Structures are given as C-alpha cells and as structure tokens.
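Quick one: structure below, then a few questions.
The complex is shown incomplete by one protein chain, all other protein chains being positioned as in the whole.
Per-chain residue numbering starts at 1, and chain names A, B and C are given in the order in which the chains are listed.
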Amino acid sequence: MSYKDLEDKIDQRNVYLRYNVELEGPAIKPEEDEEVAKILPNDEPFRSIALTILNENRDEAITIVKKALDDGISPLDIINEGLMKGMDAVSLLYTKGIYFLPDLMLSGDAMMESVKECEAVLGHKSDSKATVVSFVAEGDPHDIGKNLILMFLRAGGYEAIDMGRDVPASDVVEAVKKYHPIFLTGTALMTTTMTAFPKVVKALEDADLEVPAIGCGGGAVRKDFVESFPMSVYGVEAYHTPKLADAILNDKKDWKDLRKEYSDVVGGFVSEYS
Amino acid sequence: MSYKDLEDKIDQRNVYLRYNVELEGPAIKPEEDEEVAKILPNDEPFRSIALTILNENRDEAITIVKKALDDGISPLDIINEGLMKGMDAVSLLYTKGIYFLPDLMLSGDAMMESVKECEAVLGHKSDSKATVVSFVAEGDPHDIGKNLILMFLRAGGYEAIDMGRDVPASDVVEAVKKYHPIFLTGTALMTTTMTAFPKVVKALEDADLEVPAIGCGGGAVRKDFVESFPMSVYGVEAYHTPKLADAILNDKKDWKDLRKEYSDVVGGFVSEYS
Amino acid sequence: MKRFTQMEYKDPDELLFGHAKYPISIGNDTEIGAGHVIPEINVAPGEGTEESKEKMVSECRNITRSASDRAVNIGLPAFILEQEHISQQTNNPDWTAECTQAQVEVLEKYHDEYGIKTGLRATPADIRDEEKDSGFWSSDLFNRVIESIEASAENGAAIVSIETTGGKSVSDYGISRGDPKAILFGIGVLGSMDMEYMWEKIVPICKKHNTIPGGDTDCSQSNTAMFLAGGLLDKDCSHTLTALARAMGAARSLVAVECGAQGPLKDCGYENPIVKAISGVPISTEGKNAVCAHSDLMGNLMASVTDMWSNESVYHREEMGGTTPEVWLQATGYEAALMNTAIETGEGKTLRDLYTLTDKYRDPQALILAYDNAYRIGEAIVKNGDDPYLRARAAAIEAGAIINEAVDSKKMYLTRFERDSLDSALKVLKKLPTESDKFTKDCIRKYSRKVPDFDPKNYEL
Partner (left out) sequence: MKRFTQMEYKDPDELLFGHAKYPISIGNDTEIGAGHVIPEINVAPGEGTEESKEKMVSECRNITRSASDRAVNIGLPAFILEQEHISQQTNNPDWTAECTQAQVEVLEKYHDEYGIKTGLRATPADIRDEEKDSGFWSSDLFNRVIESIEASAENGAAIVSIETTGGKSVSDYGISRGDPKAILFGIGVLGSMDMEYMWEKIVPICKKHNTIPGGDTDCSQSNTAMFLAGGLLDKDCSHTLTALARAMGAARSLVAVECGAQGPLKDCGYENPIVKAISGVPISTEGKNAVCAHSDLMGNLMASVTDMWSNESVYHREEMGGTTPEVWLQATGYEAALMNTAIETGEGKTLRDLYTLTDKYRDPQALILAYDNAYRIGEAIVKNGDDPYLRARAAAIEAGAIINEAVDSKKMYLTRFERDSLDSALKVLKKLPTESDKFTKDCIRKYSRKVPDFDPKNYEL
C-alpha cells in the first residue's frame, strides 16, 4: 500500500498522544494569572515597569524606567518594587509551564538593562541577594547549561559570576577567594570532564576553603558520581539553581541538607534513584 | 506477500551468520587432539582409565578402576596418573571450545565416583590440591552458577565445600574458621543480594580472618561494585574458578594481584571496563 | 480444571501482536490484547534498598514516578509497570502491601492528571526452597508467598504474577548434564504439578480482590537453559536441547492458564507464543529491548505475537538519557508504537513476519518459537492435553522434528554438538514410557539419588 494510503488509515491516538496539546488550558494574559496578580505591584509607575518586564519588552522597559528616574523615583525602589517584581512573576510563569525559556531570557535582558539605568543614577551597583560563581569543568566546551544557570541566577536576584568554560580547578579556587560565593555551580557534559568536580573540591580543601555547596550538573554527570565526594550536590535543572541558592541563603542549608531535601527545595518532580 | 514467500526470498547471510557453524573444524576424536595427546598417559591401565573419563563413561570407568584396584595398582596412582589426567584433558577440550558443559559434568561424575572407589581401598580421602568454600549470597535462591563452580573446582583437583544457597555471612565465617580455604567463592544473581559480599568481608575482618581472595560473581553482580570493597575479585565465568585458585596456590597471588591480572590468569578474553 | 485439548486459534496466521482472542481489561481504561501493544517496564531495586521497608517503598515509588513522567513526556498512550519483588518483600507481606500501595498511588495520579492508561503488575518472589523447607506446599515460606499475593491484589495491583520454581532442582541437574529425561521430569511433571498447586490457590485470591491473575513462566527452567546456552560461541548447553526444554516449558506454563490465569503471561516466558496459540490469552514478551538484562538470539522474533513488550529488568540508576525507568520504558514504548502503527495501517502481519524472519533460522531456539512452529508445538500439546507429562514430551519431540525439517531443507545449520545432542535427546524421549505413572516412578527412583535437593515428598509423591 502506498505511503499516503497507510498514513490515512492511522488513528494517531492509538500510537501516541501530544500531552502538551491535550492539557493546555485556555489562553489567558500573563497578568491575569491569579498568582501573578498577587506578585505584581498595584502602584504606578511600579506596575507599568513590572508589566514591561512581564511582557519581555526591553525598549519600553528602558523608556519607562528612565522616565521614572527623571521623575525622581528612587532607583532602588524601581529595582525592588518594579523590575524584580516583574521578574518574579516571569519566573513563576516559567515554573508553572506557561512561560518558556525565551520569555525568561528576554525578560531577563530587559530587566538587566533597566537595572543598569538605575545603577547609573545610583552611582554604584545595586545590592544583590548574594554572589554565586558558575563554571564549566576543565576540558569541557559545552556551556549552554551554564549560561542558562547564569540567567536564572540573575533573574533570581543573585550576582552571578561567569567563569566561562574549560576552567581549571585553580581558577575556581581563586574565584572563591575573591568572591566568597554562597554557592558554586559547576557544569560538565562529559564522563571524562565530570572528574574535574572532585578535583575542585580537593583544591578547595587544600586551600582550607569551604562553600556551603557546589552544585554539579550537566549532560553526562550522574548523581551517584557527584555524591561520591563531599561538598557537592547533584544539580538537575538550571532553573533549580536560584532555589538552591535561596535555601542556602535563607534556610542555612548546606550540601548535606540539599542532597536530602533536593526535591522539596526545588519544589518539583526529580527522578530519583539510590 | 505470504510468510512463506517472504521466507524464501531471504539470503540469511545478509541478516545474520552462525559463526559457531562457520568456524567448526573437521571432526576429530577427542584423544586425537594434539594437546590432549600430550596429556594422556601412555601406560596401561592408566591410559584406559583416562580414556573412560575422556569418553564420559561412568560405568566403564568404575569397572576398569575396580579391576585395576583388584590388580593391586596403587589407588593414588590411579587417581593421579589415570583419572586426573583424563579430567585435565576434558578441561582442556572445554577451554578450547570442543567439549561442552555436559561433557564436563558427566566426566566429572565419572571421575568423582571412581575416586570414591579408590578412596575406599585407600581407607581415607585422597589429597586434594587445597580447599575452596563456595556459597550463594544470603537471600538469593539462584544457585546454578555456584553448582557449576563446585564441579569445575572438583574437576580441577580441589576439595570444594558446598554451603548451598541463601547463606548468612556468619555461616561463611564459621566455614572459613573450619576449613581454612585458600579461596572463597560467592555467587549472587541480584542487585539486592550482592550487598551480602561486603557484609561477608566485614564479618571476616571483624573475626580477624582473611582469605587470599573472595571471588564474587553471578548475574547482576558488577565489577565496579565488587571492587568497591577489599578482599574481593570479580568472577566472570565458573570455569575461571580453578584457574584463580591455581594462581593463589601456586603463584601466591592475592585479591589485589587477581584484580590486575585476571584476564592473564584465566587466559581468555574478558570484557573490561574501568 | 479444564485441560486444553484443542487450539483456541484455528490458524497460526491469526496470531498477531496486540491481538489476543481473550483480551483483558484492568481498569484505568486499559485493555490488553484488545488491538494494541502496550509497553511494560521492569526495574530492579538498587543495592541497599533491601535494608528497610522505608527504603524499599521509596525505591518503588521513585521507579514508578520516573517511568510515569517519561511516559507522558514522550506521549505514550499506555504502559504497564511491573515490579518483581525481592525476597524481603515477599518474606514480609507488609512490605508488599506498602510498596504496592505507593506504586498504585503514583500510577493513578498520572492517570487522573494526564489520562494515560496504566496499571501495575506485581510479581511476588517464590521464596519457597526445596533444600530448606520440607513443606514446599505448606510451610511458613509457602504461607508468606500466598500472603504476599493477597497483599498485592488487595492493595491495587492490576495484575499479579509469580515465577514458580517447582521441579527446578531436577531440571537444573538435567540442563547442566544434557539429560533430557531429567529436564522432562523437572519441567513436564514436577513443574506442572507445582504450578497447578500454586495457581489453584492464587486465582481465587485474585478474583476476590478483582485483580487479574496474570500467569506464570517457565523462567526457572527453560530460561536457565537459555542462559546457559548463551551466545553462538558459548559452550555450556546445547542450543537444540535448550529448544526442546523451551517446548516443554510451554506445556508447563499452560497450567496456570488452565487454573484460571488470564494473562498477560509473564514477559520472561519465551514459551508464551506457544501458550497463546493454544489458549488465546494475552502475553507479554521480551527480546531486543531486554538487552539490558540478557542477550538472546531471537530479539525481534519475540515481538511477533506479543501483547505487551517488556525490557525484562534493568539496574535502577542513571543513563545519560535519564534514569533507567525512563530510558527503558522509552525503548519498549517506541517499539510498541511501531507495532501499533503497523496494526493501524493494516500492515501488522507484514511486520509480524519481518520480526519472525529476522531470527527464525538464527538459532534452533528461535526456530521453534516462530509463530507457525509455535502453533505446531501447540497442536502437539493439545493432542496430549490431558496428560502434563505426555504433552511436554510431545512438545519436545515436535520441536525436534521442526528443527530436523529445517535442517533438511537447508535453512537451519547446526554444529556437531547441537546435532549430536538433538539426536540423542530425541532417541531418549521417544523411548520413554507412554504412561505418566511409570515415568514418574522411574524418575523418582533415579533422581532422588542423583539430585540432593530433590525430595518427592515436596510434591506429595
């Protein structure tokens, strides 16, 4: 029988389902989501500013922020009451599966550039929650995971230091000395580069340094491997990073806690094995 | 098209080959194999005795052995110059892929029963090379691997103690105390029973006991797991067991050596990973 | 108990994957053998999880969640999770209860949330021991097995199976010595008796809890032979003798169905195509997507007439592509999808034939399971349907004839070892008595002596 004839005979639903299509709820405007509504500020200009972030509109964001600054609104208030609230809403929608990565990236770009405008007026960098250092393991060129992590961290209010890819353990040690991060993230996509993680731990120990946790993740990295050395926690999804950092910052969790409480901390399903 | 029509169209060799058939050499009588010829004794009655073993002929073996004993031939000579030579030849043919397991089992049965006849005259058990203790891990009912091991050990001239299946670590310790084996073999077929091996090691250590090596093998057992605790060596094929025991007995190898030299010791291909 | 004395299928060509004469329905909108093939995933609990009930429950839950998550992420319409219990679970029926509950809960959640069709097959371990426990049919261990079966059924398992081990000590002896008589006694007589004893107990329990009695497998016997037979260059067991053992295994596994098991028969029963041809119950099989668990020489052929497609078992750990419940469900799920496409397009029989012909002559073991030959063996069985011994013997003799015909027509090639062991086995089998009692008595005498673990009292003999 011809290809076309065969094709016409199939009831697709007996072979596969597109659960993403099946489950889609009705379209709503992002700002109409109940939880988002709770996050968004009600007062102007903060509400408008937050909405430009929510709408991923970089140019508009900069324009409104500049105007607000001209109007004498406090740059710190613009950041905290406007821009960050918008970003919080974006993160929430991502977690709920309504927004997607590009939304996050574009909102993040809009936010970061708007923050820069505020900082110009402020005369110095605005406060971040804390500092996190991110690197890709020595010998490894795969860096997209790490780049996502940087974005999620920044969107989450952290100062995220990008050490790039193929980073020697000694450079990581230097960065820890310099930035005193509350969290380190390492990404390795290969069996033969994930071995850099225990080397980093060793180098930190040798230098008498400690961080609350090193999140180790990436393509070929396995949980059993990561848990075979100390100071580390296995990282699954890039968007988990700010949640892990929050747990360290707010709840004083360390790597031992995070290993045990990972799925609670990130608040989602994580495939587990022992 | 119908099944039969389809079938007739296939050139099998484009789909699969039967390398076992492809590679088969011409049929020869076992005793004509060059290497076997070197092993077999030339003098009677030893040659006839060895041949009955080689021919897996239990009844005939017992008859000839009895007759030789009646004729006043030394029972030890019958064992060492006749029966064991036959068995050596059988093992050789197995290793070369000419004999198969049932040959080995039947020759082994013939040999063991003939040995018993000799021992009856001798008035005590004949000397074995040394003692090996074999067990199946606690909680595990799979015992065929262990049974093969017993047979290979006995065919190889060892006293093999069969502890059966589902054996608690404490019983293994008692057996070590009692028999002073040069080698222990443990078999586990399940992920959740191979954990008995490190427990046995721990129990031995606690009792201040040591064996040169514990061969740990069986279906679900992995080399990486076995090498995660001391005293152990990963066992691959049952017929490797007497070769490992030989290496311990003759070359004073211990578990550390055996791990490194496994494939040399057993003299065959062993799939390796690190 | 009604023995099968005729074939439920009237023509081998009616056999097709996804279609069973007597399909079953297991709730959650899920039917098996009703027109589509369903993937089955089975993951062995990781080392150390046997240490406590809590660990085991959590392990079972995690396996279920991972599998379910991947299933919806790749769009599978249906899947079955099998959990093969380890001895600790069966030894402690409360473990069975809680593990089953945890797994069923997760599956229901996914069913509710996504509409995915799913269900649990629980397989308690046969922890009875011929060596240790003189009461093979009534003893503490026996009771534990029965309680665990009840705990599985009671706590929501959709299907309950078990791999009974009756006759194993004798068949083990026979397999390792190439002794066809011992194999026949172990499988055809002792195995069948034990299966009957067990399934007469299991079926009512399942019925009581509205659970499907799934059926058994000759794993403990024919699979032992298959594993010893190994690959082409292995030298432990002749592949022809193994084929005969497999044929006998069909006569044995049929007993569970005769006692009321409804299928899907256990995945590891490579004899299932024969049992399906006879009885019409749905079956699960495994082959090329069970390479994680073992190597066989009929990886495609085993899909030809199956209703569920399984990975047999895999370590619970992480692959680059995800954890093993995810990865291996995807493997079996994608193969099932291919079969379902073939069914949908009306090309099911073509694909069935391709699966079959890929392996049919690869090895004698494959040959006798090709659906036409499986059917022939089925016929030999039902012709002697009333007598478990005679039908197992007939199955083996028919399998031998099938191999010989293929050799004569130059489609099958044998090594000398395979040739010789087939000839001598057929000679032995053909000479055996035609009365079951006589055979049994003879074997009791012979094997009580030769096989230390074998105690006729265990079988009330």
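Quick notes
Following the convention adopted for this analysis, contacts are C-beta pairs under 8 Å (C-beta built on N, C-alpha and C of every residue); 3 or more make two chains touch, one makes a residue touch a chain.
Note that this is a predicted model, so its numbers are computed, not measured.
The chain that is not drawn here is touched, among residues A:M105, A:V121, A:V173 or A:L209, by A:M105.
Of the candidate positions C:V314, C:I377, C:L390 or C:V451, contact with the hidden chain is made by C:V314.
Interface note: of B:K66, B:K129 or B:R222, the residue touching the hidden chain in the full complex is B:R222.
From the options C:N92, C:T350, C:N404 or C:S424, the residue with contact to the chain not on display is C:T350. Only one of C:C99, C:I127 or C:A293 touches the chain withheld from this view, namely C:A293.
By the touch rule set out above, chain B reaches the unshown chain at residues 1, 6-7, 9-11, 13-19, 22-23, 219-220, 222-224, 269, 271-274. Although one chain is hidden here, its contacts on chain A can still be listed: residues 1, 3, 6-7, 10, 12, 15-16, 18-21, 24, 27, 94, 97, 99-102, 105-106, 109, 139-141, 143-144, 147-148, 151, 164-166, 190-195, 220, 222, 225. Listed here are the chain C residues that touch the chain not shown: 44, 70, 72-75, 230-234, 287-295, 297, 299-300, 313-315, 319-322, 326-328, 330-331, 334-335, 337-338, 340-342, 345, 347, 350-351, 353-355, 357-359, 362.
We take it that only the chains that are shown with their structure count from here on.
If the chains shown are joined wherever they touch, the resulting network is a simple chain of contacts running from one end to the other without closing.
Between chain B and chain C the centroid-to-centroid distance comes to 30 Å (mean Cα coordinates, whole Å). Centre-to-centre separation between chain A and chain B, using Cα means, comes to 58 Å. Averaged C-alpha coordinates give centres for chain A and chain C that are 48 Å from one another. Counting partner chains per residue, chain C shows two or more touched chains at residues 46, 48-49, 316.
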